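Only one protein chain is missing from this complex, and each of the others stays in its spot.
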Amino acid sequence: MTAISFGDALNRTLHDCMAADDSIIIAGEDIAGGAGIEDSDVELGGVFGVTRGLAARFGTGRVLDTPITESAFVGMGLGAAATGLRPVIEVMFCDFFGVCFDQLINQAAKMRFLSNDRIQLPLVIRTTMGAGDGSGAMHSQSLHALVASVPGLRVVCPATPADAAGLLKTSIASPDPVIFMEHKGLYGLTGPLREDEDGHIVPIPLGKGRYVRRGTDLTLVATGAMVQEAEKAADILAVRGMRCEIIDPRTISPLDMEILIESVAGTGRLLVVDEGAAFAGFADAVVSKISQKAFAFLKSAPVSLTPPHTPVPYGRALEAAYLPSHEKIVECALRHFSK
Amino acid sequence: MTAISFGDALNRTLHDCMAADDSIIIAGEDIAGGAGIEDSDVELGGVFGVTRGLAARFGTGRVLDTPITESAFVGMGLGAAATGLRPVIEVMFCDFFGVCFDQLINQAAKMRFLSNDRIQLPLVIRTTMGAGDGSGAMHSQSLHALVASVPGLRVVCPATPADAAGLLKTSIASPDPVIFMEHKGLYGLTGPLREDEDGHIVPIPLGKGRYVRRGTDLTLVATGAMVQEAEKAADILAVRGMRCEIIDPRTISPLDMEILIESVAGTGRLLVVDEGAAFAGFADAVVSKISQKAFAFLKSAPVSLTPPHTPVPYGRALEAAYLPSHEKIVECALRHFSK
Amino acid sequence: MDIEILGKYLFKAAFIRSFEQRLAQFSQKGLVPGLLHLCLGAEVFEVILCSKLDSSCDQVTGSHRSHGLALAMETDPVSVAAEILGLEAGLSAGIGGTQHLLAPESGFLSSNGIVGGQVPMAAGAALSAKVRGTGGIAVTVFGDGAFNQGAISETMNLAAVLSLPVLFIVENNGLGQSTAAGYATAGSVIQRVRSLGIAAERVDSNDIEAVDTVTDTMTAWVRNNGSPAVIEALVPRLGGHYHGENEAYLGDQKVPDPLHTLETKALNSGLAEDQIQDILSRARQDADSAVEQAAKLYPAGESLMAKWSAKLHWNSGVGLLQAGGTDT
Partner (left out) sequence: MDIEILGKYLFKAAFIRSFEQRLAQFSQKGLVPGLLHLCLGAEVFEVILCSKLDSSCDQVTGSHRSHGLALAMETDPVSVAAEILGLEAGLSAGIGGTQHLLAPESGFLSSNGIVGGQVPMAAGAALSAKVRGTGGIAVTVFGDGAFNQGAISETMNLAAVLSLPVLFIVENNGLGQSTAAGYATAGSVIQRVRSLGIAAERVDSNDIEAVDTVTDTMTAWVRNNGSPAVIEALVPRLGGHYHGENEAYLGDQKVPDPLHTLETKALNSGLAEDQIQDILSRARQDADSAVEQAAKLYPAGESLMAKWSAKLHWNSGVGLLQAGGTDT
């Protein structure tokens, strides 16, 4: 068990996977950095440093800096995936999915289906998500459910270094296109890495959630950066006598319904906290699925806690008012579930 | 009360609105038709004929045929809306939102907010949705909830000629960007048009649902082409002794929660049938909101009936297996609600 | 030109023509689920183009109007026809349909329902060929209308910048649906692509000799230099945008049919009249029988959708590597 940051865990995984498999290539903007600048020999390694050292190690034949043309290079990724490579494409922020959305929802998502499974599409789109750093309305969105609502795309939202590494490894091996969403606020988070006896990263299956903590009174569902808020809230609620069970589904699609139902069966109460859409987002999806599948267990109305249905604001006070937080979780839990 | 087709109702509304307000312009592909063809004097009026006669009447200064560049002309629409015009832009199929999604989710959706209301954005994006005509995976999607999940966009899904006309009129007058989704399968549907004593189309407010029929045993929620399926199903279920109440919310955002809660308060049972996403779609949104807001009224688990979580298939038998239908509604209602 | 080769071109082009005409008849009888975008007029160019390719390492992507390309790449015609008819023996068991023909096994990676959607993926096929050192190239075919789509200009730039072996084919038939290319396109195709520093040639599909040379030169250039090139092919659109469309917007343009031109060329090059007739009638018979055979097959139905529903289900790991984990 090594303690490592979330960002370094991803970097380590990319290094390991690329070393093990020649067919893995990566492409994106500034992922090596300094392309075409004469005296430049210092790698940028992506704006968050996740791709550091890859170009130096594997060469610019496999680590491609691209022009700022997401449609072209995401499409290139899927075309390469359909013809024998395993591309890992970086789209700097998921907000930029807007400029390449056709390549995601119509091309990547549908190709395996349209080929009736004659084509496998081992494509990973790495991207960032989430607010909290004053990046404003077009660099802070949480579009995990939006992409998960598109049949054919798999969506991963890790919350810890170990999950980031293990899930990235599995995503790269997946024959389905995977949208791999890294919350910007987590890059600095440190934690242990799970390795096997040979020092290999232990892969984590897609579709398998995780009990962050066990509890009996309320099921808190959270992903990405919200997991930490849920943990802090649970600490506070524990003092108030409410023992929360926290579930991190880790992947949005496939979604681990078993763990969700199991938990709600135990607690009878559901609070989903999410940074995504207030309408038809991840929170609505979970509340709906649980209401349908575990209705009999519910002791009271399920509750979702999301940002308001507005774009992400910029100013610090505004952003704080916008984002779910442990304080808001506590307040929400007490208001809805304290009798 | 004139009987008129859904398509003609839209055409009539565009004529009326453009005649009444010089600032309304329309743009899109082939909406006049024959642009640049020398001997062409026959207007195509759009691939579904909805814009027929507009170019002849209002001139190509206000009715603009565009190249096949959705990002450019949707963006042009929003820029024009921000600076004094009221553009009605046609995107031929909502599946093509992929190629102009940035202009929808980042630009149009966020502009009023980012300006803190100094800019109004009276932009209507007319588009088609829905399967059932063998158009295949990229001309048949139902992305109403996907766009409704984006804060700042309003989404309208009319199911009758009267609603199409009344809602289009209101949409054009709206200071918010509206995605106006016309189900391809409805263009031929005829019905009365609601006009006032002066022969003007009666506008229908956004956010106001409609009781399609009253009933006591089960609330069926449906929009667009699914309303007809719900009606047929209700007829059959009536024979089996189940009296369905059918609600057509008509607009996805804003969503008329009052009518939904009122209905569920009466019936205690909810079945949402929808042609959109099986995960984080309209059905999940309604089920979630009702489970949260009307839990106490629910006598049994709410249910959603959607297509499977796959792209839309092409072959007739496949497409029939994919789409919700009145038979499937009946089966689903009996399975879940017959005790 | 070698008359044997001319004969082959003629056979294939005539086959495609007959194949589509036969399907159009089926469409009129209501037996085709979707709208048919026929390639009437483009067959000869496409056949000659594809004759320069090697389906073992090259990949072609095409637009909504790609029946001919799939066939020119030697995709099994019964499977193509069955796919267009939405039947079980189709390439994808009828899941994809007329606008979504996928046959990477014969070098036809994909056609596409989104104008321009097929173009970026060609850069990917080219990248694969380059990284894996297969010697292959990618060819992507699209229309004059598509030419203005951002995804295409982006991909041309990307292919140039990354030196990817992609041959871009602009099939300029003068129309995008009902809109004239001259109206929709600023500047000229050739100038625009040359301004990217990409090698480009324009060819009239009625000039058989030129088509043969240009496709040969340009495929070789891309293959040998590992960098992109463009061909603008002037092809007529001999029918409506789709079969059965109300073509009222079209004036009466008269354009020579490259298939007739090829016939004449073959005749002038020494192929006997009866040989030609024989080729044409064989082509027609083969095409008819392929379509007829396809039409006899079963439609795919519920079980296939059930399979896919399970596979892609939001709560299913099927089809995904569940490395060391249980299937949820």
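Just so it is clear, A, B and C label the chains in written order, and each chain counts residues from 1 on its own.
As a working rule, a contact is a pair of C-beta atoms (placed from the backbone, for glycine too) under 8 Å apart; a residue touches a chain by one contact, two chains touch by 3 or more.
This one's a predicted model, so the numbers in the text were calculated from it and none came from an experiment.
Trainee: Out of all the chains shown, which come into contact with the hidden one?
Mentor: Its contacts among the visible chains are A, B, C.
Trainee: For the chain not shown, which residue from C:98, C:128, C:153 or C:315 touches it across the whole complex?
Mentor: In the full complex, the listed residue that touches the missing chain is C:153.
Trainee: Which one touches the absent chain: B:12, B:62 or B:309?
Mentor: Final answer for the missing-chain contact: B:62.
Trainee: Hey, which of B:132, B:152 or B:302 is the one touching the hidden chain?
Mentor: Missing-chain contact among the listed residues: B:152.
Trainee: Out of A:10, A:25 or A:44, point to the residue that touches the absent chain in the complete complex.
Mentor: A:44
Trainee: Which parts of chain A are in contact with the chain that was left out?
Mentor: That gives, for chain A, the contact residues 29-30, 33-40, 42-44, 47, 65-69, 71-72, 95-96, 98-99, 133-139, 278-279, 308-310, 313-322.
Trainee: If the hidden chain were put back, which residues of chain B would touch it?
Mentor: Residues of chain B in touch with the missing chain: 23, 25, 61-62, 64, 66-67, 69, 71-85, 87, 102-103, 106-107, 111-119, 148, 151-152, 154, 169-170, 173-176, 202-208, 253-258, 289.
Trainee: Applying the definition given at the start, please give the residues of chain C touching the unseen chain.
Mentor: Residues of chain C in touch with the missing chain: 148-154, 156-157, 160-161, 183-188, 191-192, 194-198.
As a convention for this text, only the chains that are shown with their structure count from here on.
Trainee: Would you kindly say which chain has the C-alpha centre located farthest from the C-alpha centre of chain A?
Mentor: With centres defined by C-alpha atoms, farthest from chain A sits C.
Trainee: Quick check: how many Å separate the C-alpha centres of chain A and chain B?
Mentor: Taking the average C-alpha coordinate of chain A and of chain B, the gap between them is 31 Å.
Trainee: How many angstrom lie between the centres of chain B and chain C, each centre taken as the mean Cα position?
Mentor: 34
Trainee: Considering chain B alone, which of its residues make contact with at least two other chains?
Mentor: Answer for chain B, listing residues that touch two or more other chains: 71, 95-96, 98-99, 137-138, 278-279, 308-310, 313.
Trainee: If I count partner chains per residue in chain C, which residues reach a count of at least 2?
Mentor: 93, 95-96, 100, 112-114, 117, 150-151, 304, 308, 312-314
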